[in-house]
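The complex appears here without one of its protein chains, the remainder shown in place.
Now for chain A:
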Amino acid sequence: MDGTTTDEWPPKKKQLTMSQDVQTKLKILADAAKYDASCASSGSKGTRQGSKLGSTEGMGICHSYTPDGRCVSLLKILMTNYCIYDCQYCVNRVSSDTPRARFTTDEIVDLTIQFYQRNYIEGLFLSSGIIQSPDYTMEQMNLVAMTLRTKHRFGGYIHLKSIPGASDDLLADAGRWADRLSVNVELPTAGDLQQLAPEKKEPEITHAMGTIKGRIDEFKTEKKAGFKVPKFAPAGQSTQMIVGATPTPDLEILQTASSLYNNHDLRRVYYSAYSPIPHADARLPGKSPPLVREHRLYQADWLLRFYGFDANELVAEADRNLSLDVDPKLAWALAHREYFPVDVNLAPREELLRIPGIGAKSVARILKIRQHHALQVADLKKLRVAWKRTAHFVVTADHNPGLKKLDDLHLKQQFVQQPRQLTLFDAHASAKSGEV
């Protein structure tokens, strides 16, 4: 596609057809993006003013689902999969002989606009291999976002994966155009990074996150003070961690996540089970991705953020990993039976939140209903709590499991399901609902 066609949109006469070349590039550069777990397009509150195409209204929309159960919400592609770095877990690392391609700015812009016009997508999620230097790469990505916003007055969702090591000014620029910025921490600890991605330095990643947080805070303060300030990454920042590429246990992973939530105000931490990639380094596990583990991490993450749990509470096992047999809330309950049964008609909110099988939404409803009448089992069932699990841990007006059952050493056995291979979908669904 030549550069002149994007001067006005939609073009008056000239028919835009994507060339064969674009199709080939799309194949390579979408394929290279398929390992990234983050997909959400939510969190932007209002649509940008003066948009000619596209809106962002609260919850993101999944426009399709792939047979791996993952939602397709954004055009998730790499600007290029050339990369000067040699991160061992990454298919795009310089020493891999994967086929390479690079999109032009106009090609990405056109794909985004055209897909958006058909209602295939909510927007663009652009990441990139690092070419020339972090600054150069970030500049090129910013250019795509800027073109979409200014030339085409595009109001849809834009997520830019910031390049660690890019200058603060470029990050600031990125935040002007993007709804969300993310900087991938990649691996859970500085030691893991050192081992598998020595060129990505932990301080650079943390610095980028800190800069973004600073800008977001600044924007909020100025807006509160009544200034008219341009938006800055209104959907906040997120990150992704690869799980299972190194032996780092869940406890450390969750501690890293907690500190990211607390210190950097991250909206989301995505966990991505390391999956076998073509041309992977021999140091990495060659088995299928540890999806159950990934699923448990999402559940635990949810408990950290919305249920008042602490990472140390959730991971009590000697090997410092989450239990794979039962969900983390149930695991905690089984390890703290002295805490139960909890009376749904009397207990405060914090205690209700700890009952296995009852989610935060149900807790809110229970608190309201009990002002009108004492809850019975039928009420809980109507609220769709996971009664099989919940039954052992609650007292209602017409139900008391008795301590005997709770003391039963075999209680856990009842909950352990036949092992089955989970897919990312389960993880994705629970990441969204978090009902554990």
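What we mean here is this: a contact is a pair of C-beta atoms (placed from the backbone, for glycine too) under 8 Å apart; a residue touches a chain by one contact, two chains touch by 3 or more; residues count from 1.
As a convention for this text, contacts and distances are computed from a predicted model.
A.B. asks: Assign the chain not included in the display its UniProt protein name, restricting the answer to "Y-family DNA polymerase", "Type-4 uracil-DNA glycosylase", "Urea ABC transporter substrate-binding protein" or "Winged helix-turn-helix transcriptional regulator".
C.D. replies: The record for the missing subunit names the protein "Type-4 uracil-DNA glycosylase".
A.B. asks: Which listed residue (A:T66, A:T150, A:N263 or A:N400) would be found touching the missing chain in the intact complex?
C.D. replies: Answer from the full complex: A:T66 touches the omitted chain.
A.B. asks: One chain isn't shown here. Among A:A33, A:C90, A:I158 or A:V326, which residue touches it?
C.D. replies: Of the listed residues, the one touching the omitted chain is A:A33.
A.B. asks: Counting contacts across the full complex, list the positions on chain A that touch the omitted chain.
C.D. replies: On the side of chain A, residues 10, 15, 17-18, 22-23, 26-28, 30-31, 33-35, 47, 51-55, 57, 61-72, 75-77, 84-86, 94-97, 111, 114-115, 117-120, 133-134, 194, 198-199, 275-283, 286, 288-289, 291, 365, 368-369, 371-373, 375, 378-379, 382-383, 423-426, 429 touch the unshown chain.
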